[in-house]
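Omission of a single protein chain aside, the complex is shown with its protein chains in their original locations.
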Amino acid sequence: MIEKALSGDKRYWSWVGFLAFAIGVGTLAWFRQYELGLTITGLSRDVTWGFYIAQFTFMVGVAASAVMLVLPYYLHDNKSFGKITILGEFVAVGSCIVCMLFIFVDMGMPFRTPNVFIYASPNSVMFWDTVVLFGYLVLNVIIGWTVLGAERKQLPPPKWVKPLIILSIPWAISIHTVTAFLYSGLAARPFWMTAVLAPRFLASAFSAGPALIIILCLILRKVASFDVSKEALQKLAVIMTYAMCINVFLVLMEVFTAVYSSMPEHMAHFEYLFLGLDGKNALAPFMWVSSILAVVTLILLLNPKTRRNESILAFACVALFVSLWIDKGMAMIVTGYIPNVMGVVHEYMPTLPELLITVGVYSIGALIVTILYKVALTVKKNVA
Amino acid sequence: MAVDRRKFLRLTGLAALGVAAKPIGILAQEDIPAEISGKLPQENPLTAKRWAMVVDLEKCRDHENIKDCAAACHRVHNVPEFDNPKDEIKWMWEEDFRHAFHEQEIEHLPEKFEYTKVPLLCNHCDNPPCVRVCPTGSTWKRESDGIVMMDWHRCIGCRYCIAACPYGSRSFNWRDPRPFIKETTPEFPTRMRGVVEKCTFCEERLAQGQIPACVEAAKNDAIAFGDLEDPNSKVRELLRERYSIRRKPGLGTHPEVYYLL
Partner (left out) sequence: MYDAGKVIVGLVIFLALLTFPTWYNVATGKATYVPELEKAVKGDQCVADTEYMRAEHMDLLNEWRDKVVRDGERIHTAPDGTKYNMSLTMTCLDCHSNKANFCDKCHDYLSVDPYCYDCHIIPEVTK
């Protein structure tokens, strides 16, 4: 089937070429980082995880969100999702690979990463996170490819994939839960040490993920005349809306607990995020943008009239995605370190090479998703 | 890199076939004439059931004293000195009282403590969160004496331990440290870029029968080191006589560095 990705129009090839270029630039930047060390990033003794780990965390959510298509289709037999479920699974494949690459580029000793398996340490959440992420990647590759292969031959998918599909549902929940446990189990970082971190991660994932799928569907409809039903998009939009409501609710729970209890070590982080601390407030403007976007999207999405208008829906999806990306992809990780364990504020800003490597990694993911989508859409077109 | 690659290939490939490394005893010649090597480590190392450190803050008002201790530590362990604080690596360093005991939210501090510099280092916790989170066993608590050890051959540089440490005791090698080491101590290795490092209670010196470098350098017995399990040890004696505090005891880590007020 893969050969179907080798024939496309000019637009397809220029997009692939653009991604290849971005990957090339990112790779060069990574070579430099490998040579000189992570000193070329904005990370420091005080803020030791930054942009890479934040992108990893965000993309685990996107990967997990495939379940929001799989679950309604396979468990509730929601026919309208039949056509787009594969899109979710292939986004999950791309996202898993992106996650692994972000971990890889963040390692001080990237070529020692097999040590995680050679000296497997079940007491470490990171070990389990690696295991579940690998498992989820394998599951989605097998499921997506088999179901698509069957569709090409116009046969029902083989019986043995069904248990795998069912398994992939709790597995999706597990990847983001375990990723939250990476952070929420650390007494040293009060900002992360909250029981709602895992539910909050899931809620934000289940709104950001579907938002991305809706955006992708709308793009594919334009550029690849992929005929996605309005019904499917609307259902997805409703899922996204509910998840976003829960997410905002959980964030407010966190703010309440920290502020009302007034415990300094909990409050300091929120203070830094929204107001700034010791005159340092690099993240505050972003957090306000994120909050305003969250409110605006909720207004647009909760109102059926605006939600049903596809142009407004598209705007709301982009706004929601940006809002959650700022929250998770910029603020969530770094703020755990600000202020540091001694109450001192040292800020963090990613550097240019760090951003180039990030763009490179995302481009690899985009290329994988592009190729997989190209195959999937060609198969679907030939069948129809 | 070659060692890693070889090890990896062997583990995935050969190990699967059951080809394990042969014990050297079998292969070594049996009729080698006995000749004692002159460079054996001390046969009487310092041992304890539970190493602990007691710092007398009364004696830390002399800043030079603490500075000397840290300098001695950094010298014997080839700890680099960077111009850019972002890259900083420290095994032992001085911090003012309010920051060192930040969780105390101190409002009124006796004047003497305003001028006290608190020496900070790895607390060698009895329940170390860094060990719990390490995905490769590169840091572990030695069961024999409670020292939280580091294996720089195995560390993948994920920095999860740094996230987990509530004391800021761990440093990461953001860049190659070698050009930034002022004088090199050849007996101790340097590190390479990409691994995490920290104080190891001078386990390599204890093995040679020597006390930790900072303890040795401290004037007026500002730092005591000994076996916490031994009721007659110096550290137990001090803890019996004076009131002591530890950093963030509420987190359940059971730090084994005590500060006498």
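Just so it is clear, A and B label the chains in written order, and each chain counts residues from 1 on its own.
FYI, contacts are C-beta pairs under 8 Å (C-beta built on N, C-alpha and C of every residue); 3 or more make two chains touch, one makes a residue touch a chain.
Just so you know, these numbers come straight off a predicted model, no measurement behind them.
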item: Chains on display which the left-out chain touches in the complete complex; value: B
item: Selected residue (touches chain absent from view) among B:Asp62, B:Glu81 or B:Asp151; value: B:Asp151
item: Contacting the left-out chain in the complete assembly, out of B:Asn65, B:Thr116, B:Thr136 or B:Thr190; value: B:Thr190
item: Contact set of chain B toward the excluded chain (per top definition); value: 1-3, 6-7, 21-22, 24-25, 27-37, 39-41, 78, 140, 142, 144, 149, 151-153, 184, 186-192, 203, 207
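Note that in this section only the chains that are shown with their structure count from here on.
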item: Residue numbers on chain B that touch chain A, as the complex places them; value: 1, 4-5, 7-8, 11, 85-90, 95, 99-100, 102-103, 105, 129, 132-138, 154-160, 162-168, 171-176, 193-196, 251-253
item: Touching residues on chain A, where the partner in the complex is chain B; value: 36-39, 43-46, 48-49, 103, 106-116, 118-119, 121, 123-127, 130, 182-183, 185-189, 264-265, 336-337, 340-344
